[in-house]
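Below you'll find the structure, written out as structure tokens, and then a few comments.
With one protein chain held back, the other chains of the complex are shown just where they sit.
Then we have subunit A:
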Amino acid sequence: MDFLRPASWEEALAAKAEHPTAVPIAGGTDVMVEINFDHRRPEYLLDLNRVGELTDWEVGEDSVRLGASVPYTHIMEHLRGELPGLALASHTVASPQIRNRGGVGGNLGTASPAGDAHPALLAAGAEVEVESVRGSRRIPIDEFYTGVKRNALAADELIRAVHVKKADGPQQYSKVGTRNAMVIAVCAFGLALHPETRTVRTGIGSAAPTPVRAKAAEEFLNAALEEGGFWDNGKIITPSVAKQFADLCAASCNPIDDVRGTASYRRHAVGIMARRTLTWTWESYRGTAATTEGAA
């Protein structure tokens, strides 16, 4: 095994081009487990810890450019306002020690259906900025996950950053597990209200081979909210609409039975989380809508 230690982003891209089989290591919280248990013996480890810009973030007009290695702890502490869904999801990852090392770039690299960043990114809207010596491109988050633990990266590409849309409305993240800390999701659900575009977006974890959006449920809800004038009148969402939304979310899953839960439990739980997160975010939207009206 060789340990490659590029001191800059350009050096890292050059190393990855020269050794396409090299395994990048950022926080190491996925990679080191595999090496410790001899599940993986890469020829090259490509250490990204010395590439300082990967731990930086920039808050722009519409989105946050989040460096691939920004640890979850920093997302929770510094980006709760801009990225509330991702901050909530980050807080559910493992433990403080893991959150001090692990980040979204590693979560995307592993692309596990259970990764907690994914539902939040899908719901908020995001693009993954990847780069190689050949150039840079942005992959829409909906196209990033290509299979169980597979993603759209080419062999010579590295993840530079994720561009996540800044929240323009309330966001929630909900996760089912056996305890509060150190738990891989049985299933998870992210939901974001986007009042500017009058849309609702979702993200589901651990309930299909890849993280997915519940697109049919989103379309139904967007139409129902528009039709009922809900975005303007700020009324409570009709229970039948919430129920139909939850049912469609459950139907969009394609879960499996495994040690953490059965497929039917997962489908059921996704429906419950969908209804709850919709209720929570809508209550919060109505609250803020009322205050702005009152203030105007």
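Methods note: a residue touches a chain if its C-beta (ideal position, glycine included) is under 8 Å from a C-beta of that chain, and two chains touch if they have at least 3 such contacts; residues count from 1.
Throughout what follows, contacts and distances are computed from a predicted model.
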item	value
Record-based protein name (UniProt) of the chain missing from this complex, from "(Fe-S)-binding protein", "Iron uptake system component EfeO", "Ubiquinone biosynthesis accessory factor UbiT" or "Nicotinate dehydrogenase small FeS subunit"	"Nicotinate dehydrogenase small FeS subunit"
Of A:N100, A:N222, A:Q244 or A:S284, the one touching the omitted chain in the full complex	A:N100
Residue ranges of subunit A at the interface with the undisplayed chain	1-3, 5, 25, 27-29, 31-33, 35-37, 41, 45, 47, 49, 94-98, 100-101, 180-182
